[in-house]
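The complex appears here without one of its protein chains, the remainder shown in place.
And then chain A:
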Amino acid sequence: MMPSMRLRVTALATGAAMLALASCSSGNDSGGSKSELKLYNDKGAWSQFFDQMGAQSKTEIGLGMKPVGYTDEPTYTAFIKASFRTKVKPDLFTWSTGGRLTEIVKQKQVADTTDIWQAAIKSGDLSADLAKYYTIDGKQYCVPLNTAYWGMFYNKKMFAKYKLKPPATWAELENLARTLKSKGETPFNHTTPTSLFSFVWFEQLLVGTNPDLYEKLGTGQASYTDPGVVDVMKRWKTMIDAGWFSNPGDKADPADHFKSGKAAMVSSGTWFNTSMTQRQLKLGEDYGFFFIPNVNPSLPKTSLVFESGPLCSLTKAPDPAASTKFLKWWVTPAAQEKWANSRGDVSGNPRVKIAQPELSKITKEAAGGEYRLMQRYFEAAPAPVLTAALDGLSGFTVKPDTYMKVLETIQKANEQYWKTQGN
């Protein structure tokens, strides 16, 4: 019996020692000065571009970066939220501005980047206009990961075939759609019901009709059953009934749809260029881009939907100094030039030289003062309202007759949310 007891005691002691060693080892991992950071993101398709940035940061500031890309949004969000309560914390992570950023900042989880912003505004690397999307209670959080303007991508070859040119007014856009339809083409791509983008046409029609109402919807000061919103849904329905959209149940990627010529135009952010680049299509040759004219021609400025996604670090990041060092570097012209040009997109840094001439023209036009920048609906709507809207609008795309019921359902979520906020 005694040898057996000794054996058990030895086994227990060995187990305990191994556990202790394991915990020591994990302690070492999480502390100290890091030479490589992990950047968690929900942009799995951009891994190669993140890798290039990691190599460049290693060369320029001696701090490497490896991306950890997720492709499923709910899984990614759940992981980041869970990391707030566990020891597994990302060095850097992507998120979205608007209500979602506010809710994690209010939990005191996000590192303050006011110093980075103030220095960058002074040096001209970031603009004060952009800062307002990153400001909560007077302080800035995160830095811009990407910036994008929304407009219409169009198939240049198809436009040339039918002797069409980009429209300057909404009436011209409608004429384009009519012509393309009469030639047997599908004018516009419609998002699939399972995508996150069922809001796109709702947003575009509303900002082009009544931008003030759009902004009020985002702050709970207007109802989704407002006659102005109802009219927008009716207009969208008329366009669907006219056969101007691709079938919303089609599971093909919009970029593939566009490349194969199944839809002549796709409304998207300038990041769509990345998808085009990955499919060997060239801006200016294979496809073009125009800002969508207002539905209401009497508006003083053309509404231009704009988005900026943040790159953040946590207050309790494994190595806060290293994360801050990387974020400081991220907004510099050298880093931003590489980031924007490799993906074929615009940059949040106004000093960046965009290599692609057409894209450079877009950036200059957008900053030219003729446009009223409108925050994208995805960021402008509070999270619970957005969820209800995405569900409702995806249902609407396949059953346009249900628009009133859809608006009532979204309004219910809207009322419920703002009631909890004390409105």
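Definition applied: a residue touches a chain if its C-beta (ideal position, glycine included) is under 8 Å from a C-beta of that chain, and two chains touch if they have at least 3 such contacts; residues count from 1.
The definition used in the following text is that contacts and distances are computed from a predicted model.
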With one chain of the assembly withheld, which option in "D-inositol 3-phosphate glycosyltransferase", "Acyl-CoA dehydrogenase", "Sorbitol/mannitol transport system substrate-binding protein" or "Sugar ABC transporter permease" matches that chain's UniProt protein name?
-> "Sugar ABC transporter permease"
Residue among A:T147, A:S303 or A:T397 touching the omitted chain | A:T397
Contacting the left-out chain: of A:P248, A:G269, A:G309 or A:G348, that is A:P248
Which chain A residues touch the hidden chain?
-> 1, 73-75, 77-78, 81-82, 84, 103-104, 107, 109, 193-194, 247-251, 383-384, 387, 391-392, 394-399, 402, 406, 409
